[in-house]
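To keep things clear, I will list the structure first and then write my remarks on it.
The complex appears here minus one protein chain, its other protein chains still in place.
Labels run A and B following the written order; every chain starts at residue 1.
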Amino acid sequence: MKLTRRGFFKIAGATGAAAATNRSAPAGASAPPDDPYGCLVDLTRCIGCRKCEEACNRVNGLPPPEEPFEDPTVLNRLRRPDEKAFTVVNRYFPGQLDASNQLVPTFVKIQCMHCQEPACASACIVGALTKKENGTVHYDVTKCIGCRYCMVACPFEIPAYEYHDPITPRVMKCTFCFERISKEGGLPGCAEICPTEAITFGRRQTLLKVAKDRIRDNPARYIDRIYGEKEVGGTSWMYISAVPFEKLGFIDVPNEPTPKLAETIQHTLFSYLWSPIVLYGLLGGIMWTSHKNRAEDEDEEGDRR
Amino acid sequence: MTHHPYPLKTRFWTPGVVVLAVLMAAGALTILARFIGGIGYVSNLSTARPWGLWIGVDVASGVALAAGGFTTAFLAHIVGRHYYEPVVRPALLTAMLGYTFVVLGLLIDIGRSWAIWKPMIFWNFDSVLFEVAMCVMFYLNVLYIEFVPVVVEQFKGRVNLPGPLAGLNGPAESLLGLADRVLGKIMWVFVIAGVVLSCMHQSSLGSLMLVAPTKVHPLWYTPILPLLFLTSAIAVGYPMVVFETTIATSSFKLDGEMRVLGPLTRITIWLLGLYMALKIGDMVVRGTWVYLLDGTAQTNAFLAEMILGVIAPWLMLLSDKVRHNRRALFAACAMIVGGVLLNRINVFVVAYKPPVSEANYFPAVGEILITVGLIATLMFIYRFLVTHLPVLSAPAREVSS
Partner (left out) sequence: MIRAFSPGAPVRILVALMVLVWAAPALAAETPDTDELTLNPEWRAPDQETARERAKEVVPFIEAVVDECQLCRQQRLRDVGLGVKDITHSYFLLDSPIIKQREDYYGPVRFMHTKHAAAIQDCAVCHHARPADKAAKETVRCSACHQESFRGDHPDRLGLKAAYHQQCIDCHRNEAKGPVDCVGCHPKNVPDHKELVKLPADPEPWDVTAECLRCHPGAGEDMLLTAHWLWKGHSAYTLDHQKKVMHGKGTTAINNF
């Protein structure tokens, strides 16, 4: 075993240089877009007609639903988006009564929130999920390997999977109608169909202002909170409501983007591969010393390797 | 210490091996079903529970329990304690097979197995999984390279291919000779690389779940999770060597190698002690001990992991008697191995609570069959290789003691 310091640094240097070049490659979409598109869902306007589900199904070419979209009994149970439906509307009875003592329903549309700093995009091993300038958290099936780490990472439990496709399963989630909104004047299918404009489409900054105006102008109608303004670092889809979000099945998430800790640790330890290089040098030093000592002591054993 | 590794050349088909073959067949059939009906056909994985037994056991535990490879390489080749040489090759073989089966497990678990090469082209430096994948890929190659000398030693000068392949004897021979000459000089590169790559991905496996702070139970979710994964992997390295060596030597009726294993576990006292201190310290600092007696399945799993998997075996190892008694040492090491296994299952499966869905996850029969089948195949190949290659160096037992 011959180990010279020079030989060692040659190899370490080569590895390091390779790593440094890699680092300068496009590092995904780390910085959130300045003014992406978004949608503001006004839960006080939603009438639970499920037209958004129907439009979503149509524009995304999803398989026909088991129960027709006109069937209101579907609302009797709480549903989640899945690989066959990117958005679903659930009905809650938070406890308000109307004039005739009937419980007043609140309808909640669920879909991908299109986070400003998406955990799924941070997690994705191949960068198949990326945050686009227009706000979309976009899925590129041609890169996907199907590890489902995005599903582990998503704080909103949104991405679904085609578990019954043996060879080419896809991660399925709301696309924010990427193709449609990329065109001038294009709208997401759901926002276009919504009969009451419960979904307002626009630039995120504009929508925040709209939401704040609505809350300010109708303090009796809304609670003073925009879900999605700060949650997990902000989301492109935001909600305003008459009742606290906790009563409507909204998930309590921190304001910090959830992948932050993992990313920080990862980047601190491995930017420019400094820690592996240092460790390699350290181990090389130990190995060199131990073998030198050994060679001096006894020759036969040292030559064996 | 004069014994040199040698191929055992014992009878291959024992009743135990037949059982392995049956388990392998069952696993193979289930794998077939997975590639016909999809993951959903053989598993209980869902939108809420995207990762289950396969990731918890086949991948995470597979990587952790293959830590014997790099810890013994560090001890014998880097620090230069050649006294421990007899356990390096079996540990290396275990690591090599372990990582091979990690990759096989991944091929079954990921939806698009045929696309597994894509991370080599599409890089996401934000992704912990990307780093783990790269390390595992490089390390697997390192392990194969490290194993080449074993093959060379067996066949160099003795290449005798059957029948029509006899014409290839010459080229094969020169290839072995080349490998022998080159590898001897540069093996140090791979030995150190193996340790570095292991430290990187053993710790990063812990960072994997840090991406989901709202989903992982606070008993496990800690910023030092990568450090805990690294220290536990290092701590389980030697106990795993003891565990497998004891099983192998008793299965092949060889000498127990207690002269090597006893001192090896002295080091484990410090390593496991460090892991234990970090784990308990972390619990105290973050105040998560408040959960300990709330009686949920998660808390009980944590208690089992800590008490049966860390504290009890650590106390056992403290005693000289245990370290010199083959059965007791085996028991202690098996508990440590079990503890790390449980820890990985806990972090990836038990601690994971989907924010909306209430549904519990328990692995489906199909998932279990595939996992068991893979482990059986690993043991089968291990047995095959030690029968034909110079891996084990323990002499045959004179008289059963």
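Throughout what follows, a contact is a pair of C-beta atoms (placed from the backbone, for glycine too) under 8 Å apart; a residue touches a chain by one contact, two chains touch by 3 or more.
Since the structure is predicted, the reported quantities are computational estimates derived from the model, not experimental observations.
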Visible chains in contact with the missing one: A
Of A:201, A:222, A:237 or A:280, the one touching the omitted chain in the full complex: A:201
Touch with the omitted chain, as defined above, among A:193, A:226 or A:253: A:193
Chain not shown, touching residues in chain A: 45, 47-50, 70-72, 99-100, 102, 105, 187, 191-197, 200-202, 206-207, 209-210, 213-214
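One rule holds in what follows: only the chains that are shown with their structure count from here on.
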CA centroid of chain A to CA centroid of chain B, Å: 32
List of chain A residues in touch with chain B within their complex: 1-3, 11, 22-23, 25, 27-28, 30, 80, 82-83, 119, 121-128, 143-149, 151-153, 155-157, 159-170, 249, 251, 253-254, 258-259, 261-263, 265-267, 269-270, 275-276, 279-280, 283-284, 286-287, 290-291, 293-294, 301, 305
Contacting residues of chain B [partner chain A, same complex]: 34-41, 43, 45-48, 50-51, 74, 77-80, 82, 106, 109-116, 118-119, 121-131, 133, 184-185, 187-189, 191-193, 195-197, 199-200, 203-204, 207-215, 223, 226, 352, 354-357
